[in-house]
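Report on the following structure.
A single protein chain has been omitted; all remaining protein chains appear in their positions.
Residue numbering begins at 1 within each chain, and the chains themselves are lettered A, B and C in the order written.
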Amino acid sequence: MDTARLLPLVVAVPLLGAAVLVATGRRLPRLVSDIVGCAFAAATAALALLVLFRAGHPGPGTYPVEWVGGWRRVGIVLVGDPLGAGLAALVSLLVVTVLVYSWRYFEEPPRRHTGSFPALILVFQAGMCGFALTGDLFNAFVFFELMGVVAYALTGFRVEEPKPLQGALAFGVVNSLGGYATLLGITLLYARTGELGFAQIGRRLDADGPDGLVLAAFVLVTTGLLVKAAAVPFHFWLPDAHAVAPTPVCMLLSGVMVELGVYGVARVYWTVFSGPGGLSHPDVTRALLVLGVLTTLLGAAMCWRQRHLKRLLAFSTVAHTGLFLIGVAVLTPEGISGTALYVLGHAGVKAALFACVGVLLDRYATVDEHELFARARELPEVGVLFAVGGLALSGLPPFASGLGKAAAEEAAGHTAGWLPALYVLVSAVTGGAVLRAGLRIFAGVGRRPGKEEGGPETTGEEEPETGGRLGRIPVPLLAVPAALLAASLALGVIPAVASAVGRAGALFTDTGGYRRTVLDGHAAAAPAHLPPHWQLTGILLGLLSAALAIALATLAVRRPVHTGAAALFAPVRRLQSGHIGDYVAWLVAGAALLTVLTVPGIR
Amino acid sequence: MTDALIVVALLLVAGAATAAVLNRDPVRQALVLSFLGLSLALLFTFLQAPDVALSQLAVGSAVTPLMILLTVRKVRRRPGSDDGADKPAGRGR
Amino acid sequence: MTVLPYPVAGWIFLIGVYGLVTSRNLIHAVGCLAVTQSSTYVLLLAVGYRDGGTAPVFADAPTDSRVVDPVVQALALTDIVVGATVTALLLALVVQLRKRHGTVDPDALSELKG
Partner (left out) sequence: MSARARLWIFLVGAAGFAVLFAAACIDLPAFGTVPHPYGVRAVRAALSHHTSNVIASVNFDLRAFDTLGEETILFSAVLGTVVLLRQARDEHRKDPEPAVVHPRVRRFALLTLACALLVGLYVIAHGQISPGGGFQGGVVAATALHLLYIAADYRALERVRPLTLYEIGEAAGEAAYVITGLAAVLAGSAFLANVLPFGTLAALSSGGTVPVLNAAVGLEVTSGIVVLLARFLDQAVEIEEPGEDDGGPWDSGDSGGNGDEQRERA
């Protein structure tokens, strides 16, 4: 069959699986519904990989384009360019591992609703794949909302607990509001161009110069996507939601969903706004760079101050999203491909770290760094995985996160010389925070942390997600993080991956090529590009940040209390108030900030 | 003629939306929301969108307020609870 | 012709967000979110309107009569469904939140901080 025909199936197959699970779920035993869920997810992953291999084939740069329903130029177009198809494949593979991980995870599925958890995960998969593949702005909004709706439900899944409900509600309100802002922007674009496809809108925009309407459309559309991407000041929902969602869901939220927001920003910019009728490159670079730097610094600082392990990992996701945003902000093919590889590596590492924390939660009924002190000495395997994850997070070569970081920081260095230092610093702090927690929990190094004074704080007592506390650790709970870390390592050392990602980045940033491929059916040849590869500076900086991470962690466990630092961070921490009204106010202020940053772009 | 009707409906919608926000009691808000749904449906009819008007009528002025009222009923049913000054509640553990 | 519909859409959006920011009751906040969303319907349909156009429903063979834009109407339909479902889901969360926290006042929710 034609590869293009497979594109809509990547969305349709998991939906069919979800419908089957819901229709039969209440009669199926747990085991069968888990197997059915895994089978549909795996079939989708196979389809996505097939599309990726055909699209990512080196040679003439054509990639599959499918008009759903056969409505050429009238319907919705799905585009399997290597980056989009690659993200769909990443999502699908991560969903499969998550379903395997949750095999033994929820010991007690909701009564009479056995199939509902895998069904929701499958719909989530369909939403994320659809978002990655679509070439239509309104369709992207639909999948944006679909991802959102499923994610709110999954976040609040454990209704017996108070925290997940609060996190899910903040998540729901802020994300929906962002979605409505996006829709207003889409409507403005439609009013101007009378089109909904990325390529068509872009072409018609280029007929006129940029004006206030284009600026407003860009700001509004981007606001919603940045909410999903959790950029400062739209990020407040993320720690609240990711810290409390069930662990398998955290793996997906942090591993891929947030990154899809960054992808959306990049996709919309390159296909719609990058021409002469859009916004000028320097202005967009400035706007995204400012937000990215703020995001990454705030994320790193907050990550370091956490004792609730899932919250710590959530803030590390904020920090890394900031780095991804910087990689996109430099608006070069190298920045995109470096960031894409970084996202690949980060997804595996972050999911593995969440998986390890899940084991701790189910065994000790807490994810509090201080309470767990030295208690997990009996789990050396988990400790090793956790430490390796921390090192990989700090960008240690040859993990894919290391290679991606190296490539992205080199691309960013061409825009501003100090950006590589920021990459090193943030990787070191986030990796260091993980290693610090690992040293305390799994090795019992240093002094028992005492009570800290001042500042708002979230502690980590939680109910285990399995029926009772785990005695023996089931195999999937260990195999999944190990496999994820191994995959992250493999992606970093196989040269074919890096060269394919390089080509994907080049095709992604080729605006004219994208429009021609989608609308005219001309094959786009990949423009000249430099794929991510290991360079001496990259390796040295990676080693440096890993060494810094270890140093920071060691220092922190030796001298656990920094009164000065705590006081310094208290105002920043107070902003993370858990109040929905605050978050909404920040969202509106963020949209205004984005306006101010991009407004010179229309002169 | 149509223009005048559209203007009237628009003002009605803007007023209803403002009232829906300023009515802080959820029960009253649900009723105002129902009215907002009705005026939106009217506006959509004038804008030659009968399909959307029909949906808005069914969803905006019936289902959404109904769900809000049911939620209020559930939330208020519990004998004894906060009157603003809430106690930390039973966690159900 | 008037330009009134566009500012009205902007006003509805802002007043809804104002309600969300100042809300002291989560049920009320969800209602305000629904208000905010109605701004998108208004803007969509206003953009698709044409003076003297009729609804895009044809009783018989194609005529040359002027019709309003059908695409925005289809989009608005999708939008309405999205709005209703999000409202339902958020209200379900509020119901459970009330059970576990004993309050629907956002000021009193204090478990997630820092």
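As a convention for this text, contacts are C-beta pairs under 8 Å (C-beta built on N, C-alpha and C of every residue); 3 or more make two chains touch, one makes a residue touch a chain.
Model, not experiment: these values are computed from the prediction.
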Quiz item: The complex has one chain that is not drawn here; which of the drawn chains does it touch?
Solution: A, B, C
Quiz prompt | Hidden-chain contact residue, picked from the options B:Val8, B:Leu22 or B:Val63 | solution = B:Val63
Quiz item: If the missing chain were put back, which residues of subunit C would it touch?
Solution: 1-7, 10, 13-14, 17-18, 21-22, 24-25, 27, 46-51, 53, 55-62, 67, 69-75, 77-78, 81-82, 85-86, 88-89, 91-93, 95-96, 98-99, 102-105
Exercise. Determine and list the subunit A residues touching the chain excluded from the picture.
Key: 5, 8-9, 11-12, 15-16, 18-20, 22-23, 26, 66-71, 73-76, 110-111, 113, 116-117, 119-120, 123, 126-127, 130, 138-139, 142-143, 145-146, 149-150, 152-154, 156-157, 159-160, 188, 190-192, 194-196, 200, 204, 211-213, 215-217, 219-220, 574-575, 577, 579, 581-582, 584-593, 595-596
Quiz prompt | subunit B residues that touch the omitted chain in the full complex | solution = 24-27, 50-51, 54-55, 58-59, 62-63, 66-67, 70-84, 86-87, 89-90, 92-93
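Please note the rule applied: only the chains that are shown with their structure count from here on.
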Quiz item: In whole angstrom, how far does the Cα centroid of subunit A sit from the Cα centroid of subunit B?
Solution: 35
Quiz item: So what's the Cα centroid distance for subunit B and subunit C, whole Å?
Solution: 11
Quiz prompt | Touching two or more other chains - residue numbers and ranges from subunit C | solution = 23, 30, 39, 94, 100-101
Practice problem: Mind pulling the residue numbers of subunit B that touch at least two other chains? | Solution: 91-92
Quiz prompt | subunit C - residues contacting subunit B, complex | solution = 1-2, 4-5, 8, 11-12, 15-16, 18-19, 23-25, 27-28, 30-32, 34-35, 38-39, 41-42, 45-46, 48-49, 53-57, 67-68, 73, 76-77, 80-81, 83-84, 87-88, 91, 94-95, 98-105, 108
Practice problem: Using the touch definition up top, name the residues of subunit C that touch subunit A in the complex. | Solution: 9, 13, 17, 20-23, 26, 29-30, 33, 36-37, 39-40, 43-44, 47, 71-72, 75, 78-79, 82, 85-86, 89-90, 93-94, 96-97, 100-101, 106-107, 109-114
Quiz item: Can you list the residues on subunit A that touch subunit C in the complex?
Solution: 138, 142, 145, 148-149, 152-153, 156, 159-163, 165-170, 172-173, 176-177, 179-180, 183-184, 187-188, 190-191, 196, 239-240, 243-244, 305-306, 455-458, 573-574, 576-581, 584-585, 588
